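The complex is shown incomplete by one protein chain, all other protein chains being positioned as in the whole.
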Amino acid sequence: MAGIELLSDQGFRVDGRRPHELRKIQCRMGVFRQADGSAYIEQGNTRALATVYGPHEASGGRVRAQHDRVTINCQYSMATFSTGERKKRPMGDRKSQEMSQNLQRTFEAAIMTQLYPRSQIDIYVQVLQADGGNYCACVNAATLAIIDAGIPMRDYVCACSAGFVSDTPLVDISYLEESLGGPDMIVALLPKSEQIALFQLNSRLHADHLSKVLDMATKGCKDIHTVLDGAVRDHVSEVTDSMARS
Amino acid sequence: MLTSKSFVKKTKRGSVIKVVREHYLRDDIWCGSEVCDICLQEAPVLERHPQIDSDLCDFPHYVLPDTNVLLHQIDILEDNIIKNVILLQTVQQEAKHRSLPVHKRMRDIIANTDKKFYVFTNEHHKETYSERKPGESPNDYSDRLIRQAAKWYKDHLERARKQGSKVTDGDDESGVSVVLLTNDMANRDKAREDGMLAYTVHEYVKSLIAKPELIDRLAQITSAENERKKRDSDISSDGGRKVLFPEHMSATQLQSAVKNGTVKQGTFHASSENFREGHVSIHGEEQMIFIKGLANQNRAVNGDIVAIVILPKHQWTCPSSVVAVDKADKEEEGEKDFEEGENSDSSRPANSQPTGKVVGIVKRNWRPYCGVLQPSNNMEGTRHLFMAAEKKIPKIRIETRQAASLQGQRIIVSIDSWPRNSRYPMGHFVRLLGEIGDRDTENEVLLLEHDVPHLPFSESVLSFLPKMPWGITEEDVKVREDLRHLDICSVDPPGCTDIDDALHCRELDNGNLEVGVHIADVTHFIRPGNALDDEAFNRGTTVYLVDKRIDMVPELLSSNLCSLRGNEERFAFTCIWEVTHKAEIVSTRFTKSIICSRAAFTYEEAQLRIDDKSMNDNVTLGLRGLNRLAKILKQKRLDNGALVLASPEIRFSMDSETHDPIEVQQKEMRETNSMVEEFMLLANISVAKKIHEEFPQCATLRRHPTPSPSSYEPVIKAALAKGVELEVDSGHALAQSLDKAVIPDEPFFNNLLRMMTTRCMTQALYFSSGTLPFEDFFHYGLAAPIYTHFTSPIRRYSDILVHRALAVAIHADQSYPSLLDKQNVQTMCNHMNIRHRMAQYAGRASVALHTQIFLKDKILDEEGFIIFVRKNAVQVFIPKYGFEGTLFLRGPDKDKDGLFKYNEEECTQSAGNVTLRGFDKVRVQISAETSNIQHQKLRMKLVEPKVSGFSVDPQPAEPTREVESQPPPTKKQRRGGP
């Protein structure tokens, strides 16, 4: 086992976290005025920006509009400067398309789509800096942006990754851990009801370990939920205050 | 809980990429000391009252070594006297980066709770982390971090003491201080400036009252350090001493040179016959590169990964076929020898090989070596030479004051460095094993040299054994097939206690036969992942020495619960075939079962039963049926091109009291041996098919690569000399030509030929099925497309893996993660291959050792065969002892030189009218040579054919003593080819 030891015998990861510890999360809602909702999130060195437009009249006319629910349109992109080596194009590659698809699935599960028939919601997310858990950061940012836009959701959608190194599940894995450490699980969760909106597992993981890793990811999602919820409450109380005072 | 801080790193990976990594600083990393009440630690490691007697530091203290101390003085740290050590993360990581073996040993020490080693994660501690200053070298930076951590510890313990004394209301506790150990003077002085206690290792170790002899174990690194400094300042001569070796390339130079192809990287294999020669096997290339001369070897030690350049074609040469032993007693002589080695052979033979020279060392593969001190006339001096038991290892210079007491003892020595101006590598004394010639010591040496784990099983391992008395429960009966009604019996060598296979055969109603092979169900007792399993895996195989068996699993299992003894109910993993009377398989099935063996026969007993027409009980009938089927099966196998190979197998009869061997016997082969073998092969093949079907990616299989025809060349040549032609194009052709190669008046010739053929082949290997294409699964020796080991789970770990896989395949057990991981299985296979090979070597070495003991004080005339002709010697094989030795034709006395003439073309040696060729029968006189204590070898003298002035007279025949003998632990018949 050459290379970097992802988990020391003392139980510390390369960046000094313990296996169950998330990276530091910082977030802000309402960063753009034009958009109906927007949010920015930092999870460690991973930074993502999300904007939400809508619900608005479905673009492309009646063909794309759905009569019983809202159409959700997602677009995932990575800034060309987000990775170590400069990316050639920010979106449109297969990976981004897949991510966009995943985002769409995830949010279709959470947004109360039946409320807005024939409308459309656009969710644009962009990774500004990639350091592992890109998808998770995007989901979390988009959740904040949707809340900011006042679009009804059943629950938050919190996403968290988990890895598995030397028989120990690691939560919220960084790029380094992603690139060296075998299995990489991504879970998007509705934390209150513990319903899984998206579950993705890259590379093989034995079924015996699955529940362990899943538990870790679930716990990570809930921790993220706590952080996000705090941020949302702060934001809401601040804004309602100033509205009440006028 | 999280305090975060990021820092920026730049790495170069082809192009320059800026890497930003987070680095969290924490305030919940505890100091690990019992003294401290500030930290909220659960189980402090460092003792409250550390006791180590040192006249330099006569107060309680913890030791904090720096990286170089850890790297070079690990032997000191491993000593039991050193306790309460703080290891910094910085130190540990740097050590890991620079030497994996040291890192591994360190981890073992840390795991040992008695040693009280505490790892302090200083780089993530809020107060002991600091950023690298611009322009600071990595070394200075880590030194600074170490000092900072040491300082923190000092202040922290001080604070803890104050707080502690407040609580206890009294300051009788003097507190614990921290002593920084470093070999870097500048670092030490800086630390002292900061008010810390800092010493060099030498200062500190010398001050230890309890163990003065520890000084011997200090690595001789200072001179190497000096040398490096000298080199840095570009001074080529070192105190008038000659620089003997060319400089090595630096790591960065090597990297770029390897990249652009001017330099090749490979493993260095020293020749065991000539210390001046060696080969380098380049990774991924067939051709070995020959290295000649000590300067070209350039301080490479056997096993090192080296970088070489290939010399221009006109400098190519070939192995000299001289057997040369480094005989230099003193270093000065050694230097002379050095030059001699360079120039002795300047002739360039026609069949030259690619030749190269070592220009750099990529990775040292040094380990502790067993051996003896070379006797020297000045026993009072401190500088001595050490000779390793392994001939491939050069002599090592060590410094010790206990030379006199180490004379005649087996010791262990480690290499520390090999400076350019030294003829020999420098090392230090590690451990004393015992007296030379003492059987226990020699056994220990043997096991150590072959890296065989042989310590008794630990408590944690034994805790996973089933509790006695053990019995079969209702639940067991429910999940297993009850086969207790079958007439099963086992056939094994006499004295065998680990019976892992049993057989049965009965007639079915439809006229076919049912044959069952029952293998001990070891995996029922050894569950994956527990300490017992880990230990069994680590041992990999049971090692059979002549007088001792090193079990893979604890005795309770190997000789009792898993041993399919007669008339006892045991768990088995059963493989049942329905076969026709022509031995065609109709169906195969596998099941976990309960059996009750009717009897445990020896091969001889079983043979008697089969032959005894008067016995007609079920067991005997079964044996006869099995025997008949086995013959058909064997014939089929041979028709397919399976080889019948020979290896010398002998047995010692031991004196029951002294355990000295008193007689040597060849192992006998009976029909029943081959009968059991045949069914084991069948079971193995059936299981291999089944698990490969179920687990195409991760089945543990065994393959025997088809050898390239060129590897047979020596045998073909030698056989041609006897007028026998060998065809090696295919296994089938080889088998047939071997069968034909019979010389009527030399009955042993065929055996000898098979033996030598075997030697030309590579070893069979375990592998994970996902790593190779199906064509490569082929087992050449058995001519089977797919093969595995299933039948001996008591003594082979591979069988355990196979059992588990098969159990999953038949839904009798659950899978577990590492069993299904292709890479992991492959790593396990690699490990088992090494263990397996080492076990074989150890077994052979044990035989050699006992031959040695047997022949002690005896001089015998024996019949032998020449198997190899070399430039100055012939290799002679003595069938009676299964032993092979070198008959030097040019002895130490120079006057005998020139008696024999070497003919390179035909590979013969001739003197007068006598010509020695391969396969020639000779008579030699054997005696144990005692002049060389290190390699006590057998000396041979030629008796027949007579060569005047060389051969000796035959010995008068001596009546053999009759002594009551006891059977030694038997080694089970090795089944399934090489």
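We call the chains A and B, going by the order they appear; numbering starts again at 1 in every chain.
Quick note on the criterion: a residue touches a chain if its C-beta (ideal position, glycine included) is under 8 Å from a C-beta of that chain, and two chains touch if they have at least 3 such contacts.
Here is the rule we use: contacts and distances are computed from a predicted model.
J.: Just go with whichever of "Adenosylhomocysteinase", "DNA 5'-3' helicase", "Exosome complex component RRP4" or "E2 ubiquitin-conjugating enzyme" UniProt uses as the name of the absent chain.
T.: Its UniProt record gives the name "Exosome complex component RRP4".
J.: One chain isn't displayed here. Which of the visible ones does it touch?
T.: Its contacts among the visible chains are A.
J.: Among A:F12, A:Y76 or A:Y116, single out the residue that touches the unshown chain.
T.: From the options A:F12, A:Y76 or A:Y116, the contact with the absent chain belongs to A:Y116.
J.: Can you work out which residue in A:G133, A:P191 or A:G220 touches the chain that's missing from view?
T.: Answer from the full complex: A:P191 touches the omitted chain.
J.: Touching the hidden chain in the full complex, which residues of chain A are there? Just list them.
T.: Counting over the whole complex, chain A touches the hidden chain at residues 36-37, 54-57, 112, 116-119, 147-156, 190-193, 229, 232-233, 235-246.
Just so it is clear, only the chains that are shown with their structure count from here on.
J.: For chain B, which residues count as touching chain A in their complex?
T.: Those in contact with chain A are residues 1-2, 4, 6, 15, 17-26, 89, 96, 107, 110, 119, 121, 123-124, 815-818, 820-821.
J.: What residues on chain A touch chain B, complex-wise?
T.: 5, 8-10, 12, 14-17, 21, 23-24, 44-45, 84-85, 131, 174, 176, 204-206, 208-209
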